[in-house]
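Presented below is the structure to which this report refers.
All protein chains but one are shown in place.
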Amino acid sequence: MKSKLLVITVFVLTVILIAFFMLLPEPSLKLDADKKTDELSQEYKGSFIIRNVQVYDGHFRHKKADVKIIDNKISVIAEKLPEQSKSIGQSKLPELDAAGKTLLPGLIDSHTHAYQNALSEALNFGVTTELDMFTMPSFANPHQQQRKSLENTSAADLFSATILATAPQGHGTQYGFDIPVLHSVEQIPQFVADRIKQGADYIKAVYNSKNAKRQHFPSISAEILKALIDSAHQQDRVLVVHVDNLVSAREAITLGANGIIHSFVDQVVDKEFVELMLSRKSFIIPTLSVKASMTQQSESEQLLKSNSNEPYLSKQQHQQLTARFPGFGISSKTLQTEALQNAFRSVELLSGAKVPVLSGSDAPNPGTTHGLSLHGELELLVRAGLTNEQALHSATGAVGHHFPIGSRGTLSVGSSASMILVDGNPFESISSTQKIVRIWKNGVQFERTQFGAPDMHAQKFKPGLITDFNRHLNQTNMGKGLGETTDKLAGGKSTVKIALVEHEHTANVKARNEDTNQYLKVRGELKPGFMFPWSGIAYLLGETQQNGVNLSAVNSIVFKAKASAQTKQLSVLLFQTGSFRPIQKDVELSEQWQTYHLKLSELKDVDLTDISNISFVKTRTIGEFEFMLDDLYFE
Amino acid sequence: MKTIIDDKPNLLNIFILEAKTETMRLFRTPGFSIPTLLFPIMFYTFFGIVFSMNPTTMPTYLMITYAVFGVIGPALFSFGVGIAIERGQGWFDLKEVSPMPASAYIVSRISLTFIFASLIILFLFTIGATFGDVRLMRWQWISLALIFVLGSLPFCAIGMTLGLYLKANSAPATVNLIYLPMSFLSGLWLPINVLPEVMQQFANLLPPYHLAQLALKITNMDLGFPIALHLSVLAAYSLLFIFLAVKAYHKKDKQ
Partner (left out) sequence: MNTPPQTVASIRQVCKSFDNKQVLSNINIDLNQAEVLSILGPNGAGKTTLINTMLGRLSLDSGEISLFGHAPGSMSVKRQTGAMLQVSGLPDMSTIKEHITLFQSYYAHPMDYEQVMAFSGLKDIENQYSKTLSGGQKQRLLFALAICGHPKLLFLDEPTVGMDITARKSLWHAIQTLKAQGTSILLTTHYLEEADQLSDRIVMFNHGEIVREGTPEEIKSQINTKKIRFSSPLNIASFSTLKTVTKVSQISSSTDYYELESACAEKSMKEIFEKQLQVNNLTIIGAALEDAFEIINNEESTSSASE
């Protein structure tokens, strides 16, 4: 009997203890412990209410409205929502008072080229959808998959044409990627099928009419273009065309293209063309940003310097915005101004006639960058003659009429709450779109990435021995070691083989200690494939490819080299972090060991505070090669 | 001629009865049990919550150190004073000659200490969570409770030695003279880093300091010394005092 009582007591005590520990409070998940909800610092996600805000839903403007978001989707836009009453069991939704601000749908950039960090850069400026017009399927496919998920809250949604349709040696082939080109009409059905298989949401073609004044690149014939258009339409795909003159544009639209994705600077559109566009219900993506950059009238510097924008741009984006196109044979400034004015006038006429205009930046061409440049494009469109509302429409509700993007670009009931809240009134001042207060992607608040001072974290390298090749290749005195590098990274076919070889001991040189004295032998073959073949060895300086180091304290790169008989030249490449285009310096090699000093001050256009990679490669000459390296120093 | 039937009574039963009897006695002595419970709770409420120096961290920090203070008390008093008094009464001798297993005597007092410690911990946790806004992960709450309860064991050993050596009438005063200053100098009433450097060094000699540091590690509020150090000191004290207690116990034989 006693033991039964004991068991019961123990049981009851255990239950009480468990209950006690279950009831002890844990810290709440909210990151800020402030009891007072500071509206600016409060996170709104999932379900919440925005009050007293001006709303543009992609089609209509509501001067003052309340917006309710439930479970990451737009639930209601009403002039005034009733006050929330606390019903038993339900907690009140967080409310954001956005008086004096404007709520827009997440913006759409209808013409970009997406790779690397494009989609997060876009979202960082409130661009929640990008229509890419040429990128590798390997990049595009994962992102295209992700756009289906509501969980995709840290990058823009991607639609892509994947690989463009172009002629052999035509525009698009100059980037070095190994892409299929079109020779004949017979190829078309398969080509289109392949593109669709590779995930193309629409088909892009590059066309220059043989009747055009400038024949600056090989182009597909009108026949092939027609076949592409028909094939694409059969497969339920929109077909858009890259043209850069009126003649080609007219032909393309006549043949049935859904839209042209650049404006042109050679002449202003004529009345027939406008009517043609109207009758075919075709659209135009003027990409004034890149046209301005090409005519040396880019306003990217202003965009960059603005306080609203600068902190949110990465180093690489800085570089993109300050980069310039080379002059395209239009040397005179007057001519350049005129050229851009032609484009402006065309846009004015087309939009005046209610031809659909979509907003696209053609980022990240020189002078443009993902995200920010779309805001620049809006400014340019307004300068060209669109009303503010038309400009806003071109980056939001207009796009869904022409591309299969669902409800993106609108704030319609039931659509995913991807939107931006900007300070001020873009209907009065279009640049207000850059005064971003908050960004939501799929109903989740997006924390904008801020980039600190460029070389804040870069490790500073001091002069000294990098390696004498006497130890393992990844044991360099500074940096992350050396390894093979070939153009296989870019789809090429070159090969390389590296080996550490012992110096022969001459009679005078006795090995006094255990250390071996070695040098590096680099052998291989440059094969055709990538436009700029290379093969050799790369020296990684930073922790990762993304981290450069500061070489401002270094005067020269010093190394010993010699080569076999057939190898005459060695290229030293310096890569800035994130850049694909290195600074190149060639040195002449002989069959004897020579010491080379590469003065860093002699290199142009390179930011020495952010170098990630120094490569020693053979370039240009196809064929076998062999060179040797030793004693790599910074001086 | 052997006339003994070598029958053993139910050991578990003895343990339970002994512990139960000891505990009921204590609960029936509110003059002792209530101060032992209230002291740490009151101090904590005053200095940890009402007059707390830093409302974000103090309630948690002092909840921990006062819990250490609170669990040492029952250990030192039930062993230190309890045994000394029973020796003075001659009751200890009576128990000694009875067939009570010595372990039962010790276990019952340890159980008493644990029960008291648990009550103090429960009260402190509740006050901390409710009025001090102390928020900890579940594993932290539970780990702290375990550290406190198990950490009373070295003090049971110290108490046992004291109880076997001290005279009955001076025992309560002597134990208090040890308990209170030791607790203060170990940084249980005011945070150790408020005390001057010399005193902080001195605290290394005191076991309550080490127990408190171990517990503070759970919330990352300790001074940063290695766990091994604290555990070693507590273990050393335990072994030393167990040895001394055994010695004191057998010394009686030579009377």
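To keep things simple, chains are lettered A and B as they appear, and every chain counts its residues starting from 1.
The criterion applied here is as follows: a contact is a pair of C-beta atoms (placed from the backbone, for glycine too) under 8 Å apart; a residue touches a chain by one contact, two chains touch by 3 or more.
Just so it is clear, the structure is predicted and the values come from calculations on it, not from any experiment.
Within the full complex, the chain left out of the display contacts the shown chains B. When the missing chain is restored to the complex, the residue among B:Pro99, B:Pro196 or B:Gly224 that touches it is B:Pro99. Among B:Asn10, B:Gln201 or B:Ser232, only B:Asn10 touches the chain left out of the display.
Set against the missing chain, the residues B:Arg25, B:Arg138 or B:Lys247 yield one that touches it, B:Arg25. Hidden from this view is one chain, which touches chain B at 1-10, 13-14, 17-18, 21, 24-25, 28-29, 86, 88-91, 93-94, 96-101, 252-255.
By definition in this document, only the chains that are shown with their structure count from here on.
Note on chain placement: the centre of chain A and the centre of chain B lie 65 Å apart, centres being C-alpha means. For chain A in complex with chain B, the touching residues are 2, 6, 20-22, 24-28, 33. Considering their complex, residues 13, 16, 56, 122, 125, 129, 134-138, 141-142, 145 of chain B touch chain A.
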